[in-house]
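Apart from one protein chain that is not included, each protein chain of the complex appears where it belongs.
First chain written, first letter: the chains are A and B, and each begins at residue 1.
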Amino acid sequence: MIEVISKETGNKEMVINMGPQHPSTHGVLRLELVLDGEIITKVRPHIGYLHRCFEKYAEQMDDYAKVIPYTDRMDYVSAINQEHGYVIALERMLELEVPERVEYIRVIMAELQRIASHLLGIGAFGLDLGAFSPFLYLFTEREKILDIFEKVTGARLLYNYFAVAGLMRDVHPEFKTDTAEFVKTFRPKIKELNDLLSYNKIFIQRTANIGVLPEKVAFNYAASGPVLRGSGVKWDLRKNDPYSIYDRFEFDIPVGTGEVGTLGDCWDRYMVRVKEMEQSLRIIEQALDGMPDEGDVMAAIPKRIRAKEGEIYVRTESPRGELGYYIVSDKSASPFRVKARAPSFVHLSLLPAISRGSLIADMVAIVGSIDIVLGEVDR
Amino acid sequence: MAAILIHAAIPLTIILVYALVAIWGERKIAGFIQDRLGPMRVGGWHGWAQSIADLLKLIQKEDIIPTNASRFLFKFAPFMMFAASYAAFAVIPFSSAYIGSMINIGVFYLLAVTSILTLSVIMAGWASNNKWSLLGGMRSAAQMVSYEVPTIATVLTVVLVAGSLNLMTVTEMQAGNDTLGFLPNWLIFQNPFLIVAFIIFFISILAESHRVPFDLPESESELVGGYQTEYSGMRWAMFMLAEYADMLLLSLLGATLFFGGWNSPFGDFMGGPAWGFFWFMLKGLLLVFVMMWIRWTLPRYRVDQLMHICWNILIPLSFINLVLTALWEVIF
Partner (left out) sequence: MKTPEEIFEYLKNEFGEDALTFEKGDIGDPWILVDAASIKSVSKFLRDDPGMRFNTLMCLSGLHYPKEEELGVVYNLHSTELNQTITLKVRVPIDEPAVPSVEAIWKTADWHEREAYDMVGVTFEGHPNHKRILLPDDWEGHPLRKDYVPQEFYRGVTTRA
């Protein structure tokens, strides 16, 4: 057994590996923990177990559009949002016009995906804390979203649906009714979730005042998405740096309030996600109303994209936070450099800052509350 | 000799049959609570043979012992754990006609023997030579030793009212109806403080038998499997068996102490030894069901909160309750 003597306290400490195979690290993350009893004195995250060379592949493709399927595989639980970011980056770079109908369908799909992703994130968070049943309830709902996706795209997880300045294919005629039906049935489930899990006394005891992330630290670590909003910052790229047609919709930005503990604790981050699902439903409803029934789903663009020399950094709001694509083109048919700025990567790097001095059980809660997807961390 | 063997065989049969049913039942209950079906294939009707199939699988599995494990202790721990919970069944009065051993200090014996469970869990955690197992073992030691105090204090409360350490005597004095005539003469209805005692007792046995929300020693999302991490095959099955047996044991103890043991809830109606066994198992299994129900509903406590609940809430409360019960007994 590896033992070290702590310089500060003089206690014997134990080094323990949490992962890469561990039920609560959400994939193949390895956390090297230094423990004094059950108290964590040091955390060193080790990543790279799921590195699949996304950036290298992107450079090797002979077409910008061929990168899209690879973006799916980064954050595999919110594939649509990954595609969305990438196609928007290309469209901005090439200054392409996107048909109205496409924008609406994209927003609906992206928001459905956001709900699906949050359902998984919340459910897995509950699972980490030992609440098994909410996970399965939420999975049932997620299944319904996946059914909608399957009917539209033919796939359940990795869709390859968005294309540059368009979509791969039009939606089917029942798309609107299917989605409206889902919105109707899903709303009451959020209340059910709050009754079952969010305000459960044990759940609050396990998550309140744990892993507190102050606003200043959050900015310094460039946190974004629910993690930043959980610290009480009203910051959502859909509002603050609108892309696509998000400026047409009315919705609120839920932020952490410190309702049951300290501002920026695990519960706040969790609750932001729950409230965000309601806002996504609002966006979907408005988008369904505004969506034109007829229209092209592909703009008239050349079959092969050739960009001029230049570079662009475009960020969008993925369920996990700010998903940025930094794309450099050099006149050739393949991108010179594609860098994906993954929110999970950034959030994982702040793990040591917020978990020092907590217990192993808290570590599980903190990892769950920042909701990382290892596919995105390693890319 | 033959009598001893029969006395030994009866609880064992009960435990084995119960374990097979309870494991299948738990999965069905979990399925029901979670809007799914649970096992449906093996054996045809609602997958009733699933546990048997699992058992056959576990028997055939390779017996893996980690190279650096302490071999003897590693092999011995699961059997010791089962032996401890099995031995305690000796003093449980299953029916008016059957109790394994009619000793005068039944309750005392039961509590003493179940303490060995702690030892075997530590043994398993330490012998595995795995840090997760060790943490699980240490958690378990702290938890079980702590929660034994409120358990004993509440059992003591009952003993105070009943005036006997023999569980058969305790059951017999709960026969019939109370003075008003509509409630059974069970201890829980005799004295308001015994209701409090039962609540404390139930919380404590949840912790003693490692059930959610106190399943920290094996919490699969934190400690992987706790002290069971390195075990597989039959040895792991022994742990499971012991755990389920422990659940049943403590539930039956609760049924004996608070719910009239093998007494029928309808006075003499449906009485007699055979019905007695039925009522007793029904009461015990109902408590087991509540334990399962809780498991699939609640999240898990953290280790410091667990200790806080025990030492700061349950123990003071149980002792205050003990004193108040004594006063009640003196006054009425």
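Keep in mind that, in the parts below, a contact is a pair of C-beta atoms (placed from the backbone, for glycine too) under 8 Å apart; a residue touches a chain by one contact, two chains touch by 3 or more.
All values reported here derive from a predicted model rather than from experimental measurement.
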Which shown chains does the hidden chain touch? A
Just name the one of A:65, A:168 or A:222 that touches the chain not displayed here. A:222
Which residue from A:94, A:183 or A:271 sits in contact with the chain not drawn here? A:94
Touch as defined at the start, partner being the missing chain; which of A:32, A:63, A:259 or A:311 qualifies? A:311
Where chain A meets the left-out chain, the residues are 47-48, 51, 53, 55-56, 59, 92-95, 217, 219-222, 233, 235, 240, 307-313, 315, 322, 324, 326-329, 337, 339, 341, 345-346, 348-350, 353, 378
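Following the convention adopted for this analysis, only the chains that are shown with their structure count from here on.
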Touching residues (chain side chain B, partner chain A) in the complex: 30, 33-36, 131-132, 135, 139, 212-213, 215-216, 219-224, 296-305
Flag every residue of chain A that touches chain B in the complex, lowest number first. 1, 14, 16, 22-24, 38, 126-133, 136-137, 140, 197, 200, 202-203, 205-206, 359-362, 364
